[in-house]
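Some chains omitted; the rest stay in position.
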Amino acid sequence: MYIVTLTTGNVGTQDPKLSRTQLAEIRRQEELAALKDLGIPADHYINLGYDDGLLEFEDRKAVVENLVRWIRKLRPDVLFAWDPGKNYQRWHKSDHRAAAYLAADAARAAMWRLLFEGQITQEGLKEFMIPEYMFYDDFDYQDENVWVDISDFVEKRVNADSHYISQFGPGWKNYNPNPSEAEVQQMKAQALDFIRTRDGKRIEGFRYYKGLPDAIGK
Amino acid sequence: MYIVTLTTGNVGTQDPKLSRTQLAEIRRQEELAALKDLGIPADHYINLGYDDGLLEFEDRKAVVENLVRWIRKLRPDVLFAWDPGKNYQRWHKSDHRAAAYLAADAARAAMWRLLFEGQITQEGLKEFMIPEYMFYDDFDYQDENVWVDISDFVEKRVNADSHYISQFGPGWKNYNPNPSEAEVQQMKAQALDFIRTRDGKRIEGFRYYKGLPDAIGK
Amino acid sequence: MYIVTLTTGNVGTQDPKLSRTQLAEIRRQEELAALKDLGIPADHYINLGYDDGLLEFEDRKAVVENLVRWIRKLRPDVLFAWDPGKNYQRWHKSDHRAAAYLAADAARAAMWRLLFEGQITQEGLKEFMIPEYMFYDDFDYQDENVWVDISDFVEKRVNADSHYISQFGPGWKNYNPNPSEAEVQQMKAQALDFIRTRDGKRIEGFRYYKGLPDAIGK
């Protein structure tokens, strides 16, 4: 399991004291703490370093090329990504929307030996076709076709979520690396609220797809 | 109430005699005449001056930056804009479609102190989060959730509409700044036809949204 | 009947022996053979020569300008194109998606005398409004409103399809310009399978539209 993130999250704060640099460092530490809780080692976290809030203005070809490189290196069995073009993404014009399309674009391009060929002739990489996909959205879940029972992992996930202090916790307006116990409990409660229930079970829903990346949307 | 328009409308005519310059000047005069009828002063009309029909080819970052500046200056209580990603917008690949996304992008960016920061450190502006939104479309109205009874304003609106001679009136093919009384009446009749009715009342419909711009599409 | 294609198809192969150049040449010959079967002369096939898989990274204004030139030259009664923004296109982030939007953009721009005016003042072309449209998709056919009975042309079409050896036939993994009779039969069977049936007849479905290009999506 590898996590590839596009931006450093260095913009999204309401705390007037934080700088871009500080925010990027805080977000990284929060991410690593959460991943550690989930048993994912720090070197499985890859952040491509783009500036928060400006991803859609970066050169698309260059971003796709970077993602293709990681797909060809990591050769994942399954890609988890925002569902491109979904109702929420359609309106949500921002880094999330851009990320959804860029991930789909990269999955498509990575499989062709004759695209971004420099990676193959110069870096010893080989083309790779991701065989399976789990797309998620956080809006109307209209296209979901697979639900995973996460009952056994709810506590783990809630704990992991409680590390994102600068983003979802009290640090949003006034960052403090050491929240009080009460604040931590509130973050956990909120995280729990966010988890959906289906047929009495805690679940995550996805649009599962298997096949040629070109037909991801079918 | 301020009107921020992106293009000058200097292309859309079927009159073979009009130049880009003339058309831009005519469209401006028509707009100001309509606004006057509605009680909106001329200096509340801001036109960013982009060329008609080519908006989607302009540098997106630069356009968003311009819109962010105006949002931070005017600090509106409500933003009225085309609904981005709506069915009609989805297909309508043109200035309207571009404008819908650009407005949503700018609303999102304007709230972050660390985005387009030059406006803040150099121009004395402050970040600003638009709190409420009224999105409109002119296709299937499928996402409308608010209808405003405009019965008392129908005449005002029809009068205002009758100023757009070069765009909707007889001036489309053969521009004449002084239409005949019959032509004016026809424009007004057409404008009236265009106004929708619901439960026996003349209305305008919107998708109303209140909250974080990031979730505009939810 | 003219065919305007954007890319040369010089990337999409799983045959490790083919180069970009060879693939482009093969694809062209396959296309011309298919068109010949349909009675369309070779000089009615126009390929704009863009690289396969990278169309969305080309300068959009330059591509639209090229398409506008061909619309103004050929002055078609009807445009056949992928339906932009359709569900399939929405997700299918690739050359097909780009082509759908670019075709709609070009149809819109071609009608204005004051857009891409160099073509008019320097090349003797005139603005042109395509009056009718037949949009197709290959996903859920949800917006189709016209079905054409193609029963009499099924054989012709199947024969034409059987020429695309490098794309749909055995040449996908191991290109051979001379497939065996059995392979040809299999390609034909597959092509036949792909043709839809409605009310017991072999059909092609379209979203038919007539009117101003600006309202293509209505």
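As written, the chains take the letters A, B and C, and residue 1 is the first residue of each chain.
Note that a contact is a pair of C-beta atoms (placed from the backbone, for glycine too) under 8 Å apart; a residue touches a chain by one contact, two chains touch by 3 or more.
Note that this is a predicted model, so its numbers are computed, not measured.
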Complete-assembly copy number [criterion: all chains share one sequence; 3 shown]: 6
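We adopt the following convention: only the chains that are shown with their structure count from here on.
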Where chain B and chain C are represented by their mean Cα positions, the distance between them in whole Å: 35
List, in ascending order, every residue of chain C touching at least 2 other chains. 90
Quick check on the complex: what are the chain C residues that touch chain B? 60-61, 64, 83-85, 90, 101, 104-105, 108-109, 112-115, 214-218
If you look only at chain C, which of its residues touch chain A in the complex? 10-13, 16, 20, 23, 52-54, 56-57, 87-94, 139
